[in-house]
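Note that this complex is displayed minus one protein chain, with the remaining chains in position.
This part shows chain A:
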């Protein structure tokens, strides 16, 4: 199992405080990180290197998440922060600059997620004010904002878009006509709920489903990438230490059933699907990352304990000193 995951690059971010997110771009060549030190950094990590491309300042509080837009829109990165702001950064002629600042939330913005590129440039933002806002680029530097108030009482912690799936076969689509996508995303919040939202024909967002299984804050939700199967899958993790895999097989998309992947002893912060949607990376409060895979008989099995003691390797000395006090 050990050799299943091998470190190929260790990037010293030089952040001055805790890192809260690290995301690779579409190609896996650039790394964006964000931290409690209020900065967002971008590194070129090709060929095992680490070249700092940008150190983006603009947030006035810890930056929780970063999200890369699809490259068809250029090099665009969104970040969200405790300062209640969402900032959209853009590379223009090799220089990264702030291109938009969204200040529509009254509390910490905890999560940002770009919609599938097929829909255009749309960003969903979940905030501790309980609201979810949807920013749509309408051209000429303009962003249209739609807001779902009271999506999650005392806070939305995570948003994740459903992959772009056209109802029916692609082949049936009249060529040249824009496919009739149904836009959906999932959110998780401090009301212990996962909610699924769907864009109505009038462009309004409507709560389509409530998924209840967690008994504490839902920390993260991750909609699995589509691999061409009719099943939709969502992973969720919670303060209650549980990770659920939700699946929906029916066409209407309303019959979701949860399956407990595992109950951890501590909060589970983050879940992330592999691109091929067959492996789930689970990051827990004990600072452990584990990889899970569904076995043939439908059980989820831990296939790797990624970084047992990651961090302790590099900081064990300092940690030890602290403890001796």
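The rule is simple: contacts are C-beta pairs under 8 Å (C-beta built on N, C-alpha and C of every residue); 3 or more make two chains touch, one makes a residue touch a chain; residues count from 1.
Here is the rule we use: contacts and distances are computed from a predicted model.
Entry comment: the absent subunit's protein name, as recorded by UniProt, is "Protein transport protein Sec31A", drawn from "Protein transport protein Sec31A", "Pyruvate dehydrogenase E1 component subunit beta", "Histidine-containing phosphotransfer protein" or "Ribosome biogenesis protein NOP53". Annotation: of A:15, A:59 or A:183, A:15 touches the absent chain (contact as defined above). Residue in contact with the omitted chain (choice from A:96, A:197 or A:217): A:217. As for the chain not pictured, it touches chain A at residues 3-29, 31, 33, 35-36, 45-47, 61-62, 64, 70-74, 82, 84, 106-108, 110, 117-118, 120-121, 127-131, 137-140, 149-150, 153-155, 171, 175-176, 178-179, 190-193, 210, 215-217, 227-229, 239-240, 269-270, 272-276, 278-279, 281-285, 287-289, 291, 293, 303-304, 306-307, 310-312, 314-315, 318-319, 322, 325.
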